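Excluded from the complex is one protein chain; the other protein chains are retained at their positions.
The letters A and B name the chains in turn, as written, and every chain counts its residues from 1.
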Amino acid sequence: MTTTSTQAPPGKLERYGLSDDQLRAILRNMLMQRQLDNRGFQLNRQGKIPFALGSEGHEAIQAGAAMAFIRGKDILAPYYRDLGLAVGIGFTPVEVLLSLFARAADHNGGRQFPNHYSSRRIGMMSFSSILAAQIPHAVGAAYALKYRREDGRAVLVTFGDGTTSEGEWHESMNFAAVHRLPIVFLCENNQWAISTPLSMQMGQPHIWKRAEGYGMPGEQFDGFDPLATYDVVNRAMQRARSGGGPSLIEGMCYRFLAHSTDDDDRTYRTREEVEKQRANDPVPRFERALVENKVLTAPDIDALRKDVLRETNEATDEAEAMPYPQPSDLYTNIYEGAWEPWQ
Amino acid sequence: MPTTITMPQLGETVTEGTVAQWLKKPGDSIEKYEAFVEVSTDKVNAEVPSPVTGTLSQLLVKEGETVATGTPIAVIDEVGTQWAAAPTQRAPAAEAAPPSAPAPSSSPPVAAAPSAARRTQGAPAAPPPAAATNGAAAPGRDGSASLRGASPAVRRLAREHHIDIATLSGSGQNGRVTAADVLAAARMGPAAAVGQAVSAAPGPAAAAGTSTYNAPRFGTTIPLNQARRIIAERMVESKRTAPHAWSMVEVDVTNVWKWRSREKDAFQRDHGYSLTLLPFFIRAVVESIAAFPLMNARFAADGIYVNADVNIGIAIGLPANLIVPVIKNADKLSIRGLAIAAGELIDKARRNKLKVDDLAGGTFTVNNNGANGSIASAPIINAGQAGIVTMEAVVKKPVVTKDDAIAIRSVMNCCLSLDHRVVDGYVASGFLAELKKRLEAMGPDGAI
Partner (left out) sequence: MAIASPSKVMTNVEAVRSTLYDALKRDDRALILGEDVGNRGNVFLITKGFIEEFGPERIIDTPIAEASIVGIAVGMAMEGLRPIAEIQFADFIYPAFNQIVGEAAKIRYRSNGEYTCPLVIRTPYGGGVRGALSHSVSVEALFYHVPGLKIVAPSTPRDVKGLLNAAIEDPDPVMFLEHKRTYRLIKDEVPEEYFTIPIGKANLTKDGTQLSVVSYGLYAHQALEAARKLEEEGLSVEVIDLRSIRPMDRSTILNSLRKTHKLLIIHEDNKFGGIGAEISAMVAEEALFELDAPIRRLCCPDVPAMGYALPLEEEFMISTDRMAEVMREMVKF
């Protein structure tokens, strides 16, 4: 992690009504995301886990969105790069590590790939590796909220730029608009879909502009800025919660790492491009912004980092010590009752 | 699906063809492109290859007949058609004709039918049959040409109920023995198995020659038990399907008799069975079979099958029954071994302990008929075998020796009934000559 940046500091901080504590919480979330993210790669290189996905570059957009999420009310339908968003709405580091280590105590019993979180407790819907497949689910959940007249609740569904090419994304947007559902479609545009750049993915490079085509409001924001993110997400969620219908919002960020531990991004993009984007790294940028606006001091940040590392280490140890699922666990929870096809 | 083959046009201006020779007969399997008929025209003689793989089911034109090109000459059932061309009526149970297709009303093919006219041996004198036809597996009885063997259910039920499938007549397609047939036989009681029919015989079962025989009273009707029913069926089947021919030789058994006499006390002491002439005879028989393997064959629709093993059945007459337990691989046994094997089987038969397996698999049968003084008999062949040979009574007789002197010798006739589809005069007389030679060369001593 780098603490310096070549860019000029952002200047006076626009807080959008957030308190100091909330700003600190946003930074902590960003640091925790990066630390846990990194821990996944470390464990992979140690040979302890076979697979990890990176989300470096998404810290601001996810911490900002998490801050706009009302715990206990809203529903999140994330995708597999939403480590920070999950943690931001209450998924614990231990739960993250249990997923990485595929232990029996993991929410999914070690069945899913890492980063495929779900937790009914915090309102985070289960999803698969199939891009866009979860988006109709999110729309269905939003329909249920509206059907039950549950005001003050909304669904936040997230996805990357590549997913917006899928037919099911399109069908979901369409249906949500027809029925004015309480849902926010948040695109974390990190400009790469594995090896496919934006220019090969779509004819209209501004995803938010499609909103008009579907009949809903759209907005774009700086996904490297957690507070700008918070503002846009918050307003969109408020609109949804109060019966104002769906929106499509797009935060621009960048995927600093390869897609996963199985991907080598040197095969499709230059180091220069990545370095250039690194200059926008949201973590040091936000740290600097908080220090300059006297929300935190540099030693505070240091201490925060150490605390995040401590928590990560404890979570790692705790999760690693837990047992794997039993072989017999393969056969459970296929149906409520008997699973044999011949009965 | 049946494919009709028509007379091909062998040549541009040719308008007709003659079936010169059928190379296959109904029931034969044919590969695509395999020649199945020879056709001649005024221009050319040609073998016609089959357009399909399957079973030849009907020949529509006789050898020598000339038909226009395009005329149907044969029908072939293509492979994979075990359901096709099934007769709508159940095939008659004892039908031994090739069961591949419903028999058309037109005459069967003319190629190589075993000719009854070629029987050269005299007719048998017609004493009552001395051998039964129990226990041997019948060839080709199990069903249609395209489904060999009994179904899994039939095999299991037969095993569970101790029923020899070969003893059943089938009510299924093409004479197939069905599960229902086996169950019906099982319901008729344990006597459904012929081997177990032994237990239905009244009184203690006795080996041939002992005298516990209950003669029926005049004017009574003896009900047919399962064993009698099966014996009757098998006898009829054998006589109807195999054209029986008969021959006899006279054998000087003086030396072998001496040999036997020398060995008998020690043998009795060692093994508890008495040593008869039977094992010596069987030894000579299997050696003669080795020289004339056709005696160890059986006739089937698709060929004469020369059995791999030599399993000799020994006919045992019991007061109310006839059984033929089988010595398996008799050619691998010494005289002593044969004596022991025979002794065990006879002992088991006496004590009603024979199993179906003891009665199955026979390839040739020997009948020791002479106990009561018979000097000639014309036994009925066990269906599925090519012959049956007897040992008649050993009689002391004056004979003319090599140097034209008269001597008293022990003489035993050996009578052979043979299936003239399999064995002809050359083989039959050759076999008997070989048997005589070997028997006369045995003894007066040696290792048994």
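Simple rule for what comes next: contacts are C-beta pairs under 8 Å (C-beta built on N, C-alpha and C of every residue); 3 or more make two chains touch, one makes a residue touch a chain.
No experiment lies behind these values; they were computed from the predicted model shown.
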Of the listed residues A:119, A:201, A:247 or A:260, which contacts the missing chain in the full complex?
-> A:119
Have a look at A:26, A:43 or A:145 and name the one touching the chain we're not showing.
-> A:145
Looking at B:41, B:57 or B:178, which residue reaches the missing chain?
-> B:178
Just the residue numbers, please: which parts of subunit A touch the chain that's not shown?
-> 75, 77, 106-109, 111-112, 116, 118-120, 125-126, 128, 130, 133, 135-145, 147, 167-168, 171-172, 174-175, 178, 332-336, 338-343
Note that subunit B touches the absent chain at residues 82-83, 86, 88, 90, 151-156, 172-173, 176, 178-180
